[in-house]
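I'd like to ask you about the structure that follows.
With one protein chain removed, the remaining protein chains of the complex are shown where they sit.
For clarity, chains are labelled A, B and C in written order, and residue numbers in each chain start from 1.
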Amino acid sequence: MTPWQWVGTILVWLGVLFFASTAIGLLRFPDTLCRLHAIAKADNPGLGCVVVGLALLQDNPLDAGKLVLVWGVALFASATSAFGLARRIRRARASGGQEQTS
Amino acid sequence: MIPAEIAVPLPVVLPLLAALGFGLARPHPGVARAAMLLLALSPAPLLRLVLQRGPVQADLGGWGPPLGIRLDADGVTVLFLLFHSVVAGVVGWVAAGEDEAPSATERSRLFWPLLAVAWAALNALVLSRDLFNLYVSLELISLAGVGLILLTGTAAAARAAIDYLLLALVGGLLYLLGVGFAYAAADSLDLAQVTSALVPGPLAETALVFLLIGLCIKSALFPVHTWLPPAHANARAPVSALLSGLVVTGAYIVVLRLWASGFRALAPSLLPDLLAGLGALGIVWGGWMAWRQERLKRILAYSTVSQTGYLFLVYGLGGAEAGPAAGVWAGTIALALGHGLSKAAAFLAAGMLAARAGSDRLDALRGSVLTQPVAVGLFALAAANLMGLPPGLGFLGKWLLFKAAFAQGQWALFSALLLGTVLAVMYLVRPLERMLCGSAPKPDEAGFREGALAALPVLGLALLPFIVSWWLSGPDSLLHVGSVLPALPEGGVP
Amino acid sequence: MNSALLFSLAGVWIAVIGLRGVLLEIDLLRRILAAGVLGTGIFLVLVAMARRMPEGPPDPVPHGMVLTGLVVSVSAIGLLLGLMGRLRDLEEDER
Partner (left out) sequence: MTLAFDALLAVALVLLADAALRQRRTSEAVVQFMVFGLITALAWIRVDAPDLALTEAAIGSGVTGALLLAALRRIGSEIPPSSRVSWWIRLPVEAGCLALGGLLSWTLWTAWPETSGLAAAAHQELPRSGGTNPVTAVVLNYRAWDTLLEMAVLWVAALCAFALRDRSPAALPDPAGPVLRYYLARMMPLFGLTIVYLVWVGARAPGGAFPAGALLGGIGVLLLLGPQPPRLALGSRTTRFLLAVGTANFLFVALAMLGHGELLEYPVAQAKAWILLIEFGCTVSIGLSFTVLFAGCAGHLHGEPEG
């Protein structure tokens, strides 16, 4: 294995670690906003580490580029949906309603 | 002459094209009628080909089995294509009359595409010889059927549609599991290749059992019939006519084809008796429930459960080429066709009666012979064939089954046949008696003349079982053209 | 023992769980979910059996069958879910 492959493998494992912590956070955190924070940890650094790691393991630079694009698209989508969820929760709280997770 | 590669798929392609057209623009009633005529003629080129050349095939995509799908038209196939043409054509014709009425709603926009799609799918079903393609055709029929039921727009119809769709979905999936096992065992989906490649064993038996479970749910065999009565009783009359007359028979045809093409050799020994026993229970249960209903359309819907039971007796009666079981296949087909024609006519007549009386409750129909003699006459004609009065197709079929059950000493099935016939008389005479007796408001001349004109095609539908039975029983009938089913015995018809 | 057999056995049990749900649940949404589980299980059996020889490419014919089956069952499930909502509206109107 080349040094780059070593780095790639380590990065993938690091990403897996982020995902594991996300899972724990999802299960343990008390309310939806905190859980959103946990999910963001999977999407941003977690997926980032996995993607960069995998990109380093590719032979074809085009494939590596596609992988990084995946990360960008996922970040954009997660930011949008996190905003939607958070706004919904804030409105529900403002109107004194029950928090809905669905 | 139109070549086979066009004539064979034409009965599917033409209704599908019509459906797409209807989906884009709601047809004027006159256009709809013309289209119904054209679609009804779509099997004509194929009929000519089959009569001249015997069975014809079309390998779609030019691949041929096992990789491709083959459509195959033998005599029985063409017979059912013509059957679909007659019933669906008349149903469409009558519905076009309803569309002229000022009460035609927005939902009637959906009726025409759904009717034509159901027609196309039924034709695809009888033409296809590919186990998986049969699955897709069956699902298409189910979905179109659900849509047609929904056109009523009531909560009862929605509830019935949900039950129907859920059971159809589950039945289809179980059938698909059977297809998977059959394919794994035979490396082909073509019916002829599957039956010749399968060897008796757990794989083949599992395949057969799951194929049958799925198909029995779709053809409303006794314990899984519960979806049928509400679905058929809550739809508009032309829709009920289509569903009861054609759709139930459609799923049954696949059972018959599987069995006749060689699956019966693979069946565990218990299976034929089980199917026939459930059929017998269905005859009695359906008949009993029909007798207890207070609404005409519910009577007819339960009658469908009962009449479908007859079609399953054939599996317990063997069905050999000669000897005591001779003629049961032909008898079963005669029953299926006779039931479809008469039940459609009966539902259409019930629709006319209910439209006038404002309800299909038996009390509301009291004395309706005075106001609507034509509709009552049509109903009586259809009822006569459903009861099995000679010389209709119902009589021919039941006679052949009776004879086989008697000759084989199958007394349980014999008594079910007998009981079913008695029950049919009971549940059909009951509404007839209400219609014929009792006083009613004064007759209405104008309504009478109008009704008579619209009723003409329905009259054809109701009379057909009595006309066809002579021709079907002849030695040169379509039934024998290249069919896997054994022929009627000489002199088998009284 | 190979992976294909393993997954086809899993598919069988998933299908059985789905079938049990369809038969025993009362709430309609749960029955629809159960039908979905039944479908997924059956598709898994079919796809796993397409890989029954470990060498060579897998058999594409069951893949095509499942692709078609997936779309058919999603159509039916989508319609069922729509019907469920419509039925509730109609029942409210009746009351």
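Here is the rule we use: contacts are C-beta pairs under 8 Å (C-beta built on N, C-alpha and C of every residue); 3 or more make two chains touch, one makes a residue touch a chain.
Computed from a predicted model, the values in this text were never measured in an experiment.
Chemist: The complex has one chain that is not drawn here; which of the drawn chains does it touch?
Modeler: Answer for the hidden chain's contacts among shown chains: A, B, C.
Chemist: Write down which of B:A32, B:L47, B:A96 or B:A121 is the residue touching the left-out chain.
Modeler: Within the whole complex, the residue contacting the unshown chain is B:A121.
Chemist: List the chain A residues touching the unshown chain?
Modeler: 73, 76-77, 79-81, 83-85, 87-88, 100-102
Chemist: Touching the missing chain, which residues of chain B?
Modeler: Contacting residues on chain B, toward the hidden partner: 5-6, 9, 13, 16-17, 19-20, 23-24, 58-63, 66-69, 106-107, 109-110, 113-114, 117, 120-121, 124, 132-133, 136-137, 139-140, 143-144, 146-147, 150-151, 153, 181, 183-185, 187-188, 201-203, 206.
Chemist: What does the interface between chain C and the hidden chain look like in terms of residue numbers?
Modeler: So the residues of chain C touching the missing chain come out as 1-10, 12-14, 16-21, 23-27, 29-30, 32-34, 36-37, 40-41, 43-44, 47-53, 56-68, 70-72, 74-79, 81-86, 88-90.
Simple rule for what comes next: only the chains that are shown with their structure count from here on.
Chemist: If every chain is a node and every touching pair an edge, decide which shape results: line, ring, star, complete or other.
Modeler: other
Chemist: Indicate the whole-number Å distance between the mean C-alpha point of chain A and the mean C-alpha point of chain C.
Modeler: It comes to 30 Å between the two C-alpha centres.
Chemist: On a C-alpha centroid basis, what's the spacing between chain A and chain B, in Å?
Modeler: Here the centre of chain B sits 56 Å away from the centre of chain A.
Chemist: Of all residues in chain C, which are in touch with two or more distinct other chains?
Modeler: If we look for residues of chain C contacting two or more partner chains, we find none.
Chemist: Would you tell me which residues of chain C are touching chain B in their complex?
Modeler: 15, 19, 22, 28, 31-32, 35, 38-39, 42, 45-46, 49, 52, 61-62, 65, 68-69, 72-73, 75-77, 79-80, 83-84, 86-87, 90-91, 93-94
Chemist: Going by the contact rule set out above, which residues of chain B touch chain C in the complex?
Modeler: Touch list, chain B to chain C: 67, 132, 135-136, 139, 142-143, 146, 150, 154-155, 158-159, 161-162, 165-166, 168-170, 172-174, 176-177, 179-180, 183-184, 189.
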